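Excluded from the complex is one protein chain; the other protein chains are retained at their positions.
After this line comes chain A, so read on.
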Amino acid sequence: MADDLFKALADPTRRLILDELAERDGQTLFEICTRLITKHGLGSTRQAISQHLAVLEAADLVRTRRQGRYKFHDLNTAPLELIVTRWLKPRTPEDTP
């Protein structure tokens, strides 16, 4: 699970997808592709973006929901807490100068 998470975050395109979903949840594949091309000049194909989304979904960083005939993608930040709690432990009073 953690390996999936780090692998998902290692790719710059996938980090951009997360940036865009952080700005607005509930985007279609078309909107995500549009944002990557127009805001970031990224020329990836739709198939490539779709595969990046599948990796993000496997790491539970992106969740999809079907609403009638549409499919929307949402950001899920819960797995990031694993990273924070792994290294950022709460400091005890004697640690702080």
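Here is the rule we go by: contacts are C-beta pairs under 8 Å (C-beta built on N, C-alpha and C of every residue); 3 or more make two chains touch, one makes a residue touch a chain; residues count from 1.
In the analysis below, contacts and distances are computed from a predicted model.
According to UniProt, the chain absent from the figure is "Catechol 2,3-dioxygenase-like lactoylglutathione lyase family enzyme", selected among "ABC transporter", "2-oxoglutarate:ferredoxin oxidoreductase alpha subunit", "Catechol 2,3-dioxygenase-like lactoylglutathione lyase family enzyme" or "histidine kinase".
Counting over the whole complex, chain A has residues 24, 27-31, 34-35, 38-39, 46, 69-72 touching the chain that is not drawn.
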